[in-house]
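Of the protein chains in this complex, all but one are displayed in their positions.
Then we have chain A:
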Amino acid sequence: MKAVLEVRQLTKKFADAGIENLDFSLREGCITGFIGRNGSGKTTTIKTILGLYLKDGGSIKFRGHEMKEHEQKIKSSIGVVLDEGYFYEEMTLREMKSVLAPAYSNWDDAVFSAYIQRFQLNLDQKIASLSKGMRMKFAIALAVSHHADLLIMDEPTSGLDPLVRKELMEILLEYMKEEGKSVFFSTHITSDLDKIADVLILIDKGRIIFNESKDDLLDRHAIVKGDNIFINEHTKKLFLRLRQTALGFEGITANKQAVYEQMNDVVFERPSIETIMLAYIGDETHVI
């Protein structure tokens, strides 16, 4: 699969946080989940990619073209949904659209109207009066109405109820049905990605912890439960997290095959993305 966006050695430093030497690619036809706790560097990464933060180093290429040099052309192929919306709330939906639409040479009013009807939005309503869910839907309608090839979404599900989140996932799957589309989706609510993500990137303290396909990740990791007799100095190293009680142990491993070979009579369970994420970035007090 071709890379739609390539990020190399991307660095953005702030006094107390930032991102350092990030390397990753977004593949065409894939939904890439960008996960990590609050303050891990997700929004900084997205804002730096979009040029809202000035990078301190590295390169960002969209379909092989350097972002900085072809900014206008590249941005007409990208749809963006930002966490806080950044809408002029005193405008109506129609006014906001009338400001943004002329920026795109390939704006499609028919697509926009179809989404507005589907989401049951009133174009004459003020943005300030929209609920968080409606605001997110309006942001999506704006983001996809110029036939964007890449949809970049920063925490779009944050603060939404489960029903709206489910609806958003369906919209993304529909969007992906068209050929050549890709989604880059940051979230700290990993359950949203269980069903739809193809690739997962975990970021923590501004550095990438892992970047691999969801299926490989779930195949490689396992929750292991068994008797304490299997735990020794050697086998302890096979676990990312391990909890022992008088009744037995429970741990999460990133090397399911090795555990399988060295321990018999233990139970393997498939972990969730959240469990895997917390195994890598949870603090010392965190257990499975």
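Heads up, the rule we're going with is that a residue touches a chain if its C-beta (ideal position, glycine included) is under 8 Å from a C-beta of that chain, and two chains touch if they have at least 3 such contacts; residues count from 1.
The rule is short, and it goes like this: contacts and distances are computed from a predicted model.
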{"item": "Absent chain [UniProt protein name; select from \"Succinate--CoA ligase [ADP-forming] subunit alpha\", \"Cation antiporter\", \"Spore coat protein CotJB\" or \"ABC-2 family transporter protein\"]", "value": "\"ABC-2 family transporter protein\""}
{"item": "Contact with the hidden chain (one of A:F24, A:F62, A:F87 or A:F184)", "value": "A:F87"}
{"item": "Which residue of A:K75, A:R165, A:R241 or A:K256 touches the chain not shown here", "value": "A:K75"}
{"item": "Touch with the omitted chain, as defined above, among A:L100, A:M176 or A:I196", "value": "A:L100"}
{"item": "Residues of chain A in contact with the chain not shown", "value": "47, 50-54, 71-73, 75-76, 78, 80, 82, 84-91, 95, 98-100, 102-105"}
